[in-house]
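Input: a single structure, listed below in structure tokens.
Note that one protein chain is taken out, while the other chains of the complex remain in position.
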Amino acid sequence: MARILGGITTSHIPAVGNAIAKNLQDDPYWKPFFDGYPKIHAWIKEQKPDVVINIYNDHGLGFFLDRMPTFAIGAAHEYRNEDEGWGIPELDPFPGAPELSWHIIESMVSDEFDITSCQELPVDHGFTVPMQLFWPGAPHNPDMPRAIPISANTVQHPIPTLKRALDFGKALRKAVLSYPEDIKVVVLGTGGLSHQLDGQRAGFINKEFDLYCLENIVSNPEVLTEISRLELVEKAGAQGTEFLMWMMMRGALGDDVTELTRNYHIPISNTAAGTLLLECA
Amino acid sequence: MARILGGITTSHIPAVGNAIAKNLQDDPYWKPFFDGYPKIHAWIKEQKPDVVINIYNDHGLGFFLDRMPTFAIGAAHEYRNEDEGWGIPELDPFPGAPELSWHIIESMVSDEFDITSCQELPVDHGFTVPMQLFWPGAPHNPDMPRAIPISANTVQHPIPTLKRALDFGKALRKAVLSYPEDIKVVVLGTGGLSHQLDGQRAGFINKEFDLYCLENIVSNPEVLTEISRLELVEKAGAQGTEFLMWMMMRGALGDDVTELTRNYHIPISNTAAGTLLLECA
Amino acid sequence: MEQPGYDYHVDIPGTTIFDGRMAMKGYALNKMCYSFNSRENREAFAADEDAYMANYRLSDAQRDAVRARDILGMIEAGGNIYYLAKLAGIFKLSVQDVGGLQTGRTTEEFQDFLNSQA
Partner (left out) sequence: MEQPGYDYHVDIPGTTIFDGRMAMKGYALNKMCYSFNSRENREAFAADEDAYMANYRLSDAQRDAVRARDILGMIEAGGNIYYLAKLAGIFKLSVQDVGGLQTGRTTEEFQDFLNSQA
């Protein structure tokens, strides 16, 4: 049967893609950020996951407002990284794991999650930057697992509640654990932490709230479901709602996790960047 | 506050659109079918709904398999009836009710339905044929209400369960009843009853099962939630799964309904055609 | 959770469940048929069927079935009837014609079969 090895979170700031392309990892601006990743590389090398479920939020490449899904799951043989409009270098396609995708979609629709299934889905920096951070050279890293993208809506309110996001993760866990093949799965939660790009409050960052989220997402995610969606906007910033992806990831890990590494750095671009590696029992 | 006047179901067979365009209502083939509608016309004339929520299933015009939502709700100013490929005359656009659409989407996402919101959505015969049947000359009938299309996936398995469909209707009811404007709403459930277009079993019709559904959808819809999705395919035919729209409609009517008219006729095209008018208490 | 219970073990004679497995198999064919919502595309297909199918990268089985107007073959190759209906329209086949072709009946016999179930 399939196993979930653990979960990894990271911010997915577009500038990171450019920094990687330009090899700026040891530059003084970037070093404190990239220092969060070597431990994760070592863990991945040791654990060798077969499939990565990448929970991210599309930023206007894969979906537009004409048909905006709350939760979308990729079910394709490969995922192309397409032009987003501002010149991030485009990566080669990521191989998919469509049999597992369909197993997950079957299980989650049975469990009353109203999934949008995507047999073609261009993926943006929210998906690719974390892949590059965890598998340098992605998709051409020799250890690159097959990928399943899952995107939640943070573009258009109403966005899903924090409780629904955590419950999504729990249903995802049930789906993966019932997959009959002996494979090892890692789950990414990408985006956040606090940041706001728009309005007179642009540049807003909330260290205290981020540290509260970082602490509780590990050991007490249920308490975070008490945060309403507009409270999340207020405290994490308009784009800090991407923390929903962390909730979805966390739900997929089960009750018993061990924190193996944590990094937090202000600022990368406009964002408070957070990184966590959680291993499942 | 908004009120739900009642619900109306009908099959939405494409051939009906052609029969209307050619004025065949009194033709011997068509008469037993069209005889089901005058009572409904009288009820609509008397009740004058302000908004019609048209629950139908798209047949490959509004959505493709690249991004296939389980539940989609229109939130547009108007809905265009576009070319479906086989020469049904295209109707003029139907005016929308986007403020109510957004109210419904807000309420239902809060209630953990993972809606795909559609600010542009071409509508096919599943939406237009019922409009033409109930409001002759649609959209130019003087009593034509503003419209909100809701589409559920019956193209690609997994389709939603019958229980989820009924629960969707219940959450839709809660949403509409909490809308602060004094408007009258009618809910359509379109599609079905038993039919199968594909395979060696093409032409399959199941009168006994249809009559069981017709009976229970009125007074005991909960019992129908015990039917599994593949049992529905088996008993209603591969396209008989459109009965899910009737379940969604029924959930929106509340417990106490009165059946005002019923019609059942085999066959129209490949389909057992069913019509019901249910008035809310 | 129904799955992998009833939903995965029931066999309904003469019926193909269009699930993820079939959708993966049929994607190119269904995508081509979806393109037929546009008149321009229908005309391009009619003008040169083989070129149009090559453009959508249909599998050999899919091309053979389309060339032979073999509806059961198209379904076997992953075609979904909602999309195939648009192709049937180009071939000027009614739903009853399609029913007859799949069940080994003439259109009249198929109509009689439908009527017999009243």
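Each chain gets a letter, A, B and C, in the order it is written, and its residues are counted from 1.
Convention: a contact is a pair of C-beta atoms (placed from the backbone, for glycine too) under 8 Å apart; a residue touches a chain by one contact, two chains touch by 3 or more.
Since the model is a prediction, treat every value here as computed from it, not as a measurement.
Under the touch definition stated at the start, the shown chains contacted by the missing one in the entire complex are A, B.
Touching the missing chain, out of A:28, A:87 or A:180, is residue A:87. Note that of A:95, A:136 or A:158, the residue touching the chain absent from this view is A:158. Taking the whole complex into account, chain A touches the unshown chain at residues 15, 59-61, 64-66, 82-87, 155-158, 161, 196-205, 207, 228-231, 233-234, 238-239, 265-267, 269-270, 272.
Taking the complete complex into account, residues 75, 77, 98-99, 101-102, 105-107, 110-111, 117, 119, 174, 178 of chain B touch the chain not shown.
The criterion applied here is as follows: only the chains that are shown with their structure count from here on.
Chains B-C form the pair joined by the most contacting C-beta pairs. Multi-chain contact residues of chain C, defined as those touching 2 or more other chains: 2-3, 7, 19-20, 23, 27. Under the contact definition stated at the top, the residues of chain A that touch 2 or more other chains are 105-106, 110, 117, 119.
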